[in-house]
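Dropping the structure in here first, questions after.
Taken from a larger complex, these chains appear in their original positions, while the remainder are omitted.
In order of appearance the chains are A and B, and numbering begins at 1 in each one.
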Amino acid sequence: MLYFNCDYMEGAHPEILKRLQETNLEQTVGYGEDPYCESAKKKIRKACGFPEAAVFFLIGGTQTNAAVIKSMLRPYEGVIAAESGHINVHEAGAIETGGHKVLALPASLGKLEAGTLCRYLEGFFRDPSASHMVQPGMVYISHPTEYGTLYAPEELKALRAVCTRYGLPLYLDGARLGYGLAAGEGVLTLPQIAECCDAFYIGGTKVGALFGEAVVFPRTAPKGFFTLMKQQGAVLAKGRLLGLQFDTLFTDGLYLRISAHAIEMAMRLKEILTGAGCPLWLGSPTNQQFVILDSGKRAALAGKVGYEVWEEREDGSAVARFAASWATKEEDLLALQEALSSVRGS
Amino acid sequence: MLYFNCDYMEGAHPEILKRLQETNLEQTVGYGEDPYCESAKKKIRKACGFPEAAVFFLIGGTQTNAAVIKSMLRPYEGVIAAESGHINVHEAGAIETGGHKVLALPASLGKLEAGTLCRYLEGFFRDPSASHMVQPGMVYISHPTEYGTLYAPEELKALRAVCTRYGLPLYLDGARLGYGLAAGEGVLTLPQIAECCDAFYIGGTKVGALFGEAVVFPRTAPKGFFTLMKQQGAVLAKGRLLGLQFDTLFTDGLYLRISAHAIEMAMRLKEILTGAGCPLWLGSPTNQQFVILDSGKRAALAGKVGYEVWEEREDGSAVARFAASWATKEEDLLALQEALSSVRGS
């Protein structure tokens, strides 16, 4: 059985396992004070073009979002997000358990548009009952979004401009950031993201690491962020495991290289799927491809190829997500092609 | 200047002040253990037709909603509400500061429909990622709604049926409950509400009291509810002030009588407004009337008659809320009529 369900089905890039092995019996102090974390932070700061950036390593995306957002809001403030944003849907209320409302706005293929944000804020501050409402305190976006779409550089700048006008910090969830950075020409670069955002994280879990996310505050970190992480249960005792992984990913461009491989595989995947008569549900330049599978194709793939059902439809067809990753192999694609070749579209 | 802005601009019904005066120097124990609270509880239980109901007195609506909802949810659960529900809009995140997400569903003139609820729940439990999402833990409705509309008895029963099917408690926010109970023939009665709901509150603040809301759990109160109230800062030291007010309101039908007066005034208000050429924005059988005021009428009322601007429009007109209450006097209506008579509609 072959799985395209998501981008976290394998372990880690072999280079990471190798370094874990090599350093396994070394002794280092805990909680991220070790030399591997230090080295990784330096490399990340350099890649972002912000040599003074504060960098922290956390274990997973939900705890990262919860800690960063909690650190940036006052108790009566909420975080603005696209309705489809991960924090609004699939984090089991991690933001609310921290006391904050997610102020969900309509999105367009997962993207929060500057115009939408601006109209909401204008309306909010004109409302005579505004002081009885959760105050907008920051803006959350994901890049790539949950639909595999990307903010163009000018779109991010436009969001930044609105944020600046209203004094709101901008935070970018980069759970799949590599797959955005490697998605072809003209896409947002790390320095551009660092320039526009007050905080963002570089996802490791879905991009080659066993686990781990690197939060970057390009200018200043919120006061007491380490203690807040600890309070949220987001500090790893053997912090070096995170440092080592990010140090490896940011050595010799590994993070971008494996991301570029995933994109290449994803584009082939798209070709294979559309070539086999599966209409695109939406066009994504990143590692996630959404297509419509009719019942014949679903039957053909059953028991051979796994994918994520995004939406069941009444006629037996489904919106399906196929994800490539750093670990996807050409032979997997050929096997998929083979499995699909046995059917004619309905 | 005359105000129709809302239903909490005056103090209390004179009978309440009289009893506060009469009992002022009596000594009673604090925190709601006094005989006035006991007497009020008995009368409320009787009015609801649930002689074993648990009744608690709190000070205001926001703290009541926060305490009741917190008492009924587990940490990973959220409360389903109409998008326009008070807890979702105008309580400054009181539910979220307690750790819970408001699961907002589309509403129809402020009302959550059983069909909408049912479709949402079906979809939720069919979703393969449901365990990563905030679990629906209870249902909140307001009656009258924020738009002055009412659930018909069969509509409430339909909601109850869906709740029962999914094992969800149903909670009714009755901030303006009196104005619903007195809104004509065939409207929901207290015993019907008690029959259908696991918890509800009878609003005092907007219906003749200085302040105060009476929470009713017709069958069983959540364990430790008093301590939870205390934790939420919702226990009044001189609890008898609440008992006395509700005892007065539930003596000789005062609560219903003053509500009926408000409805009578509201119907006259509607006549006067529509008679003067102000189109209804929505038809409400309760004490709140929503009309469209054109710029000429707004000018005519300026400095003479206050109302709540619900929505400013580009052409200078506005959606306006006029509220009648237990305290509205006939002469006020005549003065409004007079003020409006000086203009011709645009």
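Assume contacts are C-beta pairs under 8 Å (C-beta built on N, C-alpha and C of every residue); 3 or more make two chains touch, one makes a residue touch a chain.
In this text the structure is predicted, and so the values were computed from the model without any measurement.
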Legend entry - Number of copies constituting the complete assembly, 2 shown: 4
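Just so it is clear, only the chains that are shown with their structure count from here on.
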Legend entry - Length of the line joining the C-alpha centres of chain A and chain B, rounded to whole Å: 42
Inset, instruction - Going by the contact rule at the top, pick out the chain B residues touching chain A in the complex. - result: 75-76, 78, 89-93, 96-97, 99-102, 126, 128-129, 132-134, 309, 312
